[in-house]
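Input: a single structure, listed below in structure tokens.
Excluded from the complex is one protein chain; the other protein chains are retained at their positions.
Going by the order they are written in, the chains are A and B; count residues from 1 in each one.
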Amino acid sequence: MTPSDIIELLKQNHASSVVSAAAEGPYPHAVIKAEELKTIAAFLKTQPRLRFDLLRCISAIDWPAKNNIELAYDLISTSLGHAFAVKVVLDRADPQVESLSAVWPAAEWHEREAFDLMGVVFLHHPDLRRILMPEDWPGHPLRKDYQDIVEYRGLKFNP
Amino acid sequence: MKEIELQYRHPPDLLHDGEIPSDIRTEELVLNMGPQHPSTHGVLRVILQTDGELVLKATPYLGYLHRCAEKIAEKVTYRQFTPYTDRLDYLAAMNNNLGFALAVEKLGGIETPPRADYLRVIFAELNRIASHLMATGSYGLDMGAFTPLIYCFREREWVMDLFEAASGARLTYSYITIGGVREDLPEGWVGRCREFLDYFEPKITEYNNLLSFNHIFINRTGNVGICPPELAVAYGLTGPCVRGSGLPWDLRKATPYCRYNEFDFDIPVGRGENGAVGDCWDRYFVRVQEMVQSVRIIRQALDKLADGPVQVKVPRMVKLPAGEVYCEVENPRGQLGFHLVSDGGTSPYRLKIRGPSFCNLSVLPVLAPNCLLADIAALLGSIDIVMGEVDR
Partner (left out) sequence: MYTYERPKVEYKGLSRIIVGLATKWGPIGIPLLLRFAWGVFFAALVFVVAFVWLVQRLINPLLPWFVRDLVVVVGLLAFVCVVAIIGIWGERKVSGRIQSRLGPMRTGAWHGWAQSLADGLKFVQKEDLIPRDADKPLFRLAPYVALVPAFCAYLAIPFGVGWVFRDSDVGLLFVLAMLAIEVLGVIMAGWASNSKWSLYGAMREGCQLVSYEIPMGLSLLAAVVSVGTLSLTELGRIQDGGWWSWLLFQNPFLFLAFFTYYIASLASCKRSPFDLPEGESELVAGFHTEYSGFRFVMFFFAEYAGMFAVSALATIIFLGGWNSPIPGLASPLWFVLKSTFLVWVQMWVRWTLPRIRIDQVMHACVKYLLPFTLLLFVGSSLWQLYDNPDHPLFEGFGAVLRFGLGCLGLLLLGLFFAGAAYGFYNRNRLVGQMVRKHLPGA
């Protein structure tokens, strides 16, 4: 299915959840409301014409200028071969969204990474803790306003 | 909404025939397979809870090789980031370069000349051969067969010599850049490449005789770490891991890039010839068969190679229009993805790298329970991780 068909199908079934969509361009995607994420995810996975069973990537993008954090979920279907992306916009001060690890277990580690590096809290995640940084690291490094620390556990960095 | 039912077959319970008598007191042991360990393929820490030799739980701890590639990408320009992509999965540097170059070109609307595309395919497939040689050789080493490793490295030396002649480096090439490849091939390179392919093809049969069909090896890896295809796809496994489970999913056939649709090759899948479908042996053997297919592709690409420019004119300071793109390529270890967000400047606004080994490793805590301690090494070797990609 082409991206516009996918967006059409999405709008037919969940018109209220779709905030905006872009079918043309290098990155066809649909922006949906954060509260409806899990429903949309289940729909994308189980709908027989869509069948997005492989969650490829969850990217967290920090926009301090717009005061929000975007999460992009890239999906592809191993049976039907089409690809699509779904984006969610979260408030930068308190980014929270439902975890999708019950829908795609691949999301577990991607969400842990988004939490670790960007600070997005995923509700009902089975094991939300830092994955790449040490457990007691302060701050979320990939944020645009992240200040690098000078001392960690007795080791001093000379900037 | 229905929860996923993860039903997969456990390997036969070898230690406990029936009930353990209630008067035997056993204790669990917490074992640290630390960052430094011969068979964790890099700096990976796994905490194992074992009951004797039986593993009850495995928890991986990552981050020992985290080098902040994504943060660095926001500071350097697009051309300056190519060497950083080399160091992600350092055993398949050409493929990483290709992924990044394709992402930048997709967002920038840059089209590469045909000779550059065929050269890209040749080098990507040569690097796939080198990476799989390393994977199969070190897997033999994990299983205790020291000799196949040296044989695989001997072949790898030849590939490295070819790479060094073309790009100047043996491991991190930065050869495939934005707009094409960095420079044209030296004289006689095509002849040497064909010589290598003729020399290499019979070697694969010999590796099979020595290692793949060795009964001891089959006993060690068959029926170990069985990963059914639904579980594989659910956990985001790609590459030989998911193809070893029986699913013929290959990005070069599903969403072809870089003229891969012009080549004729098969996708090897695991068929459960020596155990269940999706066990360690299947994942290993898929890699061996992929080397054969890579040789096929390289031969076709060498035939298609015609004279022409190897790069399109791209300004020295690459500036991409505002927007984003997600571009994936089929690496030897799975699908490497670059989510590139640009705000119109000279460096990426955000570059998220989807490392295949990161996703492949997430299945370890699921497959490890009910394995024996010696099987953890088999499992890690068959998933074939490179920590550079896991931690970035």
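Methods note: contacts are C-beta pairs under 8 Å (C-beta built on N, C-alpha and C of every residue); 3 or more make two chains touch, one makes a residue touch a chain.
Worth saying up front: this structure is predicted, and the values here are computed from it rather than measured.
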Discussion item. Just to confirm, in the complete assembly, which displayed chains does the hidden chain contact?
Written reply: B
Worksheet item: Any idea which of B:Asp142, B:Asp250 or B:Glu389 touches the chain not displayed?
Response: B:Asp142
Item to complete: Please pick, from B:Leu210, B:Ile267, B:Val312 or B:Val366, the residue that touches the omitted chain in the full complex.
Response: B:Leu210
Discussion item. For the chain not shown, which residue from B:Trp158, B:Tyr235, B:Trp281 or B:Tyr326 touches it across the whole complex?
Written reply: B:Trp158
Discussion item. With the missing chain put back, one of B:Tyr175, B:Phe196 or B:Trp249 would touch it. Which one?
Written reply: B:Phe196
Worksheet item: Please identify, in ascending order, the residues of chain B that touch the omitted chain?
Response: 14-15, 29, 31-32, 37-39, 53, 140-147, 150-151, 154, 157-158, 161, 192, 195-196, 199, 203, 206, 210-211, 214, 216-217, 219-220, 372-377
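The rule is simple: only the chains that are shown with their structure count from here on.
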Worksheet item: Which integer distance in Å separates the CA centroid of chain A from that of chain B?
Response: 24
Fill in: Sites on chain A touched by chain B in the complex
25-27, 38-39, 42, 46, 53-57, 59-62, 72, 74, 76, 78, 81, 83, 85, 102-106, 108-110, 113, 117, 130-134, 141-142
Worksheet entry | Contact set on chain B toward chain A in their complex | 1-4, 62-63, 66, 68, 70-71, 106-107, 233-236, 238, 242, 247, 249, 254-255, 323-326, 328, 335, 337, 339, 341, 349-350, 352, 354, 358-359, 361-362, 366, 391-392
